[in-house]
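Working notes for the structure below.
With one protein chain withheld, the remaining protein chains of the complex are depicted in position.
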Amino acid sequence: MMVIMKSDYSKQDLDGILRRLEEVGLRGHPIIGVERTVIAVVGRIYPELGDELETMPGVADTVPISAPYKLASRETKPESTVVKIGSVEVGAGKTAIIAGPCAVESEEQLMATARAVKEAGANLLRGGAFKPRTSPYSFRGLEVEGLKLLAQAREETGLPFTTEVMSVRDVEQVAKYADILQIGARNAQNFILLEEAGKTGKPVLLKRGLASTIEDWLLAAEYVLNTGNHNVMLCERGIRTFETATRNTVDINAIPLVKQISHLPVVIDPSHGTGKWSLVTPVALAGIAAGADAVIVEVHPNPDHALSDGAQSLNFQRFRELMEQSAVVAQAVGRPLLSATTPARA
Amino acid sequence: MMVIMKSDYSKQDLDGILRRLEEVGLRGHPIIGVERTVIAVVGRIYPELGDELETMPGVADTVPISAPYKLASRETKPESTVVKIGSVEVGAGKTAIIAGPCAVESEEQLMATARAVKEAGANLLRGGAFKPRTSPYSFRGLEVEGLKLLAQAREETGLPFTTEVMSVRDVEQVAKYADILQIGARNAQNFILLEEAGKTGKPVLLKRGLASTIEDWLLAAEYVLNTGNHNVMLCERGIRTFETATRNTVDINAIPLVKQISHLPVVIDPSHGTGKWSLVTPVALAGIAAGADAVIVEVHPNPDHALSDGAQSLNFQRFRELMEQSAVVAQAVGRPLLSATTPARA
Amino acid sequence: MMVIMKSDYSKQDLDGILRRLEEVGLRGHPIIGVERTVIAVVGRIYPELGDELETMPGVADTVPISAPYKLASRETKPESTVVKIGSVEVGAGKTAIIAGPCAVESEEQLMATARAVKEAGANLLRGGAFKPRTSPYSFRGLEVEGLKLLAQAREETGLPFTTEVMSVRDVEQVAKYADILQIGARNAQNFILLEEAGKTGKPVLLKRGLASTIEDWLLAAEYVLNTGNHNVMLCERGIRTFETATRNTVDINAIPLVKQISHLPVVIDPSHGTGKWSLVTPVALAGIAAGADAVIVEVHPNPDHALSDGAQSLNFQRFRELMEQSAVVAQAVGRPLLSATTPARA
Partner (left out) sequence: MMVIMKSDYSKQDLDGILRRLEEVGLRGHPIIGVERTVIAVVGRIYPELGDELETMPGVADTVPISAPYKLASRETKPESTVVKIGSVEVGAGKTAIIAGPCAVESEEQLMATARAVKEAGANLLRGGAFKPRTSPYSFRGLEVEGLKLLAQAREETGLPFTTEVMSVRDVEQVAKYADILQIGARNAQNFILLEEAGKTGKPVLLKRGLASTIEDWLLAAEYVLNTGNHNVMLCERGIRTFETATRNTVDINAIPLVKQISHLPVVIDPSHGTGKWSLVTPVALAGIAAGADAVIVEVHPNPDHALSDGAQSLNFQRFRELMEQSAVVAQAVGRPLLSATTPARA
């Protein structure tokens, strides 16, 4: 950490800070510059230090030097993490496709979708049983009944599934059924939920919050990793910006950046990231080209009758087109689709 | 709701939409404009309708007309809501001051602060027992021990207190001690927590999320109101923007706007809203001038030794100055401090 | 346009609005809904109408229905615009590469770069002669001398060039030399400059402003189109968001969306869009995969000695790698590199 002194600081101020640093077991090296004096702080910095020093006389500002996340950092663990869900490996160099309805609505809707995405080459199933909804008057999911239907779809298709867990009170139950616990964007900083999900040992698919910086997102992952569970996948699903022509703004830069600074696999969600089905395929391809390890996409038999997020869901035909185009782009960037070894379409 | 047709829609497309609206018990009135055809939809619109219609052929877009929140709207309830916490009334025309440490750290720290803020004229005490922290390595609060100390401080000073509840698993326990349940910015869309907090019947202080629009915020309030609990206070604590010179950007416009469109009381939090103690008093005054019903502010005996958010905490002397200046501005705008009737400082 | 009435509007209010609409040659159709009354306005709406109506008694809000841009809209002109710069066609189905230094610094630097990018397969040269700099103390370009060097590089390599024009006072001079007039992000709403650039008849490369919505951006294009100059290319170069890990946030969604709603070609700038050379290639590939008609990228012989934006510039070797990878991805999405017909590397 660097402590930046005000231009009119006194000798006394400087001594006060050096003494304070000593009190807490750190060392300060003052550097007298032409315009500024700064103090370089050496030792194991703790998170509150900046706040504490900023209130001391003579201090203009503090600047952290080390990233606050450790376990999520590629500096700590240079080799890429591979998350295994049954026989599906995310992060091992091939591109995985996760597909299914936004919300599980009925046996018929789910089974039809599961079969269709399986046939088109998807590797994992997605489907919401517990749905976080901005309005209390919206459909909130089939809950446990939805989990059972997802398990039934897995049984039939062989596809492991991911589903959102919205609350600590549901962690145990969701973990009983699901292969991957998904943390939604609105719970991206629900720290207790992150820890409880981590403790189950199940893979966690962690969506980026609408207002989460990349640092916040990696710190959220840190909550899971800190429980000893290293099976974390980071999902870019768009952030909130001033642009309202699309539902969110996919931060495409985040994909290669996170791959560089963290060892965790990165997933792109073009459905929530755009909110418009006509943008889903191009943005999925962009994500693959930028280096995503997986794509998660919403598919529905009849998007115009969906109980949730119909506007951003692909129908079966459009999903097959997405698969075809993804296969070509993934091949082009040297990370072929996982399903490409056993060709998806005979 | 308005359905906006594409410029090249067909008669069939139009008929399809009118039929679909009939199916779901609504009526559509097509209006053929010079550039655009739109369909005005009349009837009880449900939240998913826009999504459903947007995927139908010929539709360019849908535009909601009614606000999606009802119980929080001033159109539903024109008279302002007054939230009563013991003898303290928030929203009844006088300005309340809520003050205390960011986190409860020790009996000594809390008692000293509670006495100081009481003496300076505060009406309610604040203090964190369960602390949401961006990093898992930060101090996370004294938990139940903190609640007990807050109850002890209430006993001694007579000040009711507000404290954050971070998780559904803690709702019952927090409600046993606290006078107000506080929902933090990071849980602003933790919908299950909102409902559980609402069900306790205790007043709820609902912070705006970092990425919550005003509509999102009122919909979050709707989750609480929908449980039958009408004691909701809305707290503007800054949103996340591109400006990083301050920790957050206080949306001062939101204060008069929310007072116009909702009947709920509005509270300003200049401590989290700015992140810098030197900005706390001017922004508190701005909030009062803009029409806030209350101010919530962080106070600590030794901000440079605080375990949480020291940089934005006022020491006792600075808090007394805030109270003095607030008293004058609150008087100027015709909403004197609640404590002004029984002068705070003899 | 839709006029949304307050819930407590009076008959008189409604009549007043209908009368006002008649005054200005429009017709209003009131629609009495369950919760809301709205008035659909039919006729040629002018831009100020919303503002005027919003101040009238009984009006809650107005909602525009038609997009405010016309000439830039694909509804007005369904076929895609192809911009021709010499023999280079942007928007005709192949992907163009524009490359060169951020700023022209010297004959040696520019010639070396021009040769290198030509050899690697670039179709157009870029280089700044007039540089907009956030700080008045930064290098601001060689100005006319820079233009002359760019013309010399064109002479030698055959590559037409694009360069920024910062001010109306320089339009004539820049147009004398340049093949494409570039409008920078900070001038994206400098409306007089847009018109003067348009009047030269030269192709205009219009960067999106840091705070420009897609609608603002298309309206800026409208200023150029409105002069009768239809050679406009839209350049996505990142917008300003709360994320500071990268210099800007590339709005990848904007690429397919703008291609759908406008007929103008779209260019991606991964150099300014990310601010980090290590992200330039993946984000360029993402742009191509998402449907961009061209990529504009900064290349410098010695990025660590660049007078401007070295951190985001590729050296020659890295640019060659970008070209190779772009060729594969562009091919995969069916829009091969323009230079691919005459293979860049023997």
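Letters A, B and C mark the chains in the order given here, with residues in each chain numbered from 1 onward.
In this text, contacts are C-beta pairs under 8 Å (C-beta built on N, C-alpha and C of every residue); 3 or more make two chains touch, one makes a residue touch a chain.
Every value quoted in this text rests on a predicted model; they were computed, and no experiment measured them.
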Candidates A:Leu14, A:Val38 or A:Ile268 - the one touching the absent chain: A:Val38
Contact residue for the chain not shown (choose from A:Ser10, A:Ser66 or A:Gln317): A:Ser66
Residue of C:Arg115, C:Lys148 or C:Arg186 touching the missing chain in the full complex: C:Arg186
Per the touch definition above, residue among C:Arg19, C:Lys84, C:Arg133 or C:Lys176 touching the missing chain: C:Arg133
Absent-chain interface as seen on chain C, which is shown: 20, 46-48, 50-56, 68-69, 132-139, 166-169, 186-187, 189-193, 195, 209-211, 216, 219, 222-223, 226, 239-240, 276-277, 303-313
Those residues of chain B which, in the complete complex, touch the missing chain: 211, 213-215, 238-239, 241-246, 249-257, 260, 273-274, 276, 278-279, 282-283, 285-291, 325, 328-329, 331-333
Residues in chain A touching the chain absent from view: 2, 4, 6-8, 29, 31-36, 38, 40, 42-44, 63, 65-66, 75, 240-242, 244
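Just so it is clear, only the chains that are shown with their structure count from here on.
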Most distant chain from chain C, judged by the mean position of its C-alpha atoms: B
Distance from chain C to chain B - Cα centre to Cα centre, in angstrom: 39
Inter-chain centre distance, chain A versus chain B - centres from mean C-alpha coordinates, in Å: 27
Averaged-CA centre spacing for the pair chain C and chain A, given as whole angstrom: 30
Chain C: positions in contact with at least two other chains: 241-242, 244
